[in-house]
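Left out: one protein chain. Kept in place: all the others.
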Amino acid sequence: MVMSRVGWISSLLDRVRERRPLVQNITNYVVMNTTANALLAIGASPVMAHSIDELEDMLGLADALVINIGTLDRFWIESMYKAAEIASRMDKPIVLDPVGSGATRLRTDVSLKLLKNYSITVVRGNYSEMASLIGDSIRTRGVDTSAYSEEGAKKISIDVAERYDVVAAVTGPVDYVSDGGRIYWVSNGHPMLGRVTGTGCIATALIGAFVAVGEPLEATTSALTVFGVAAEKAFEESSGPGSFHMKLYDWLYRVDSKLVMEMARVDWGEA
Amino acid sequence: MVMSRVGWISSLLDRVRERRPLVQNITNYVVMNTTANALLAIGASPVMAHSIDELEDMLGLADALVINIGTLDRFWIESMYKAAEIASRMDKPIVLDPVGSGATRLRTDVSLKLLKNYSITVVRGNYSEMASLIGDSIRTRGVDTSAYSEEGAKKISIDVAERYDVVAAVTGPVDYVSDGGRIYWVSNGHPMLGRVTGTGCIATALIGAFVAVGEPLEATTSALTVFGVAAEKAFEESSGPGSFHMKLYDWLYRVDSKLVMEMARVDWGEA
Partner (left out) sequence: MVMSRVGWISSLLDRVRERRPLVQNITNYVVMNTTANALLAIGASPVMAHSIDELEDMLGLADALVINIGTLDRFWIESMYKAAEIASRMDKPIVLDPVGSGATRLRTDVSLKLLKNYSITVVRGNYSEMASLIGDSIRTRGVDTSAYSEEGAKKISIDVAERYDVVAAVTGPVDYVSDGGRIYWVSNGHPMLGRVTGTGCIATALIGAFVAVGEPLEATTSALTVFGVAAEKAFEESSGPGSFHMKLYDWLYRVDSKLVMEMARVDWGEA
């Protein structure tokens, strides 16, 4: 990758650190701590609030909204719709993580309702989750990514982007990011990410921080690249998923323009 | 321990890694992240879903169900009963962790209802929790194990197994596992486990992965042995509960047949 071509990725990282965007998250119980720590490590400010009774106030302060459907129930679904409605009205960017869409009808339904009824800016998921958004019959095995294929992932990112007029990111061994017109692919990252819960959710949360300071297509690509670089560095210093997880936060904090310039593996084409 | 006698423990560990069982957890807020990471580290696939509206779908995909009552309320209790009913009907193994049973009437009642009304396969708890299931008047101090005695633990595991026709594991300095006919005891583990929240819950979650690929008595014994070995290795590399906790995941990932053969301290007898 020629350095000049990834300059915008570093710039967006620097901008996150200058502006410290406030990212409001309605997310799942499993990863709340994980994604809050990832946002703090990268230099953003996380807030986790879900009560119907304070969403208007909190979103008034926030620079972006992240909705992650990992542990749904009736009360949280109501909050998600309400938050999406308020953020749409306030014109704040919304990032959706359709965790487990395709695995249960409930999850697919909630994901589709969010995409159809509100102004979602970016949606990020794994292969089977994203496939389920365009009616593909890939059977999701939990939140697993076993069905992944590179050509399929590429196509799905473009199709989801076109269908819902969003930026769509299908993450896996290679991450594909498209707005329906252009497509980026990011080859950074490490398989050990699959051995720590919530690393997909971290990616989504980081997109929330980047989309608060840049254009959706570039912001999403930048967030995934920076995260992938941090993961590669973390792996170098780890001896298993525990130390890898801990080092991820160290490297989200330590990653800088120079490291991104050296390590980014990003390419692009027309969709 | 003669190697030939623990061969089945290693075999079950290998089988978990080959089959990657999907373990559906309805568990408490405190340890969701902890147990999901432990299941990923050992090589299984965790799912944490609790909505009444998707239990049927999710359990259709799952290989085992883990119910942990650590942070109860009315809505979660309803989900636990519903999940137990569906899994019983589907003939999937169910593992119960009666966290805090004996400490409050609510917890004792819910634990007993689950044991009496559904096909629970394995129940694992500490001394006072397990004693409360057979009406012993040991007063639980929170989720503490201060009342532990070896003879008592042994007797309680046999009594619980007989009373409810389950495999019962009473964990502590030595873990006792019985189906009412035979009893195994596992001397692996480390006292530092008591300084990290959710290590009992990790044990229960791992039992969920092993019981998905083997017979309940052996699967439970294997899971506790593998966990105990990982804890001993983690302690060697730690300088307090923070580094110990992190290293636990590394060693759940790194533990293999050879290490289990070398380190397992398992014995058995007739109940």
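Miscellaneous remarks
For reference, chains read A and B in written order, and residue numbers begin at 1 within each chain.
Convention: a residue touches a chain if its C-beta (ideal position, glycine included) is under 8 Å from a C-beta of that chain, and two chains touch if they have at least 3 such contacts.
Bear in mind that the values here come from a model prediction, so they are computed numbers and not experimental data.
Annotation: of A:Ile156, A:Met246 or A:Val266, A:Met246 touches the absent chain (contact as defined above). Of the candidate positions B:Pro21, B:Gly198 or B:Gly214, contact with the unshown chain belongs to B:Gly198. When you scan B:Pro21, B:Gly70 or B:Gly125 for touch with the missing chain, the hit is B:Gly70. Annotation for chain A: contacts to the undisplayed chain at residues 22, 29, 32-33, 36-37, 40-41, 45-54, 57-58, 61, 75, 245-254.
Seen across the whole complex, the unshown chain contacts chain B at 28-31, 33-34, 70-74, 100, 103-107, 141-144, 194-198, 238-243, 245-246.
Just so we're on the same page, only the chains that are shown with their structure count from here on.
Rounded to whole angstrom, the centroid-to-centroid distance between chain A and chain B, based on C-alpha atoms, equals 33 Å.
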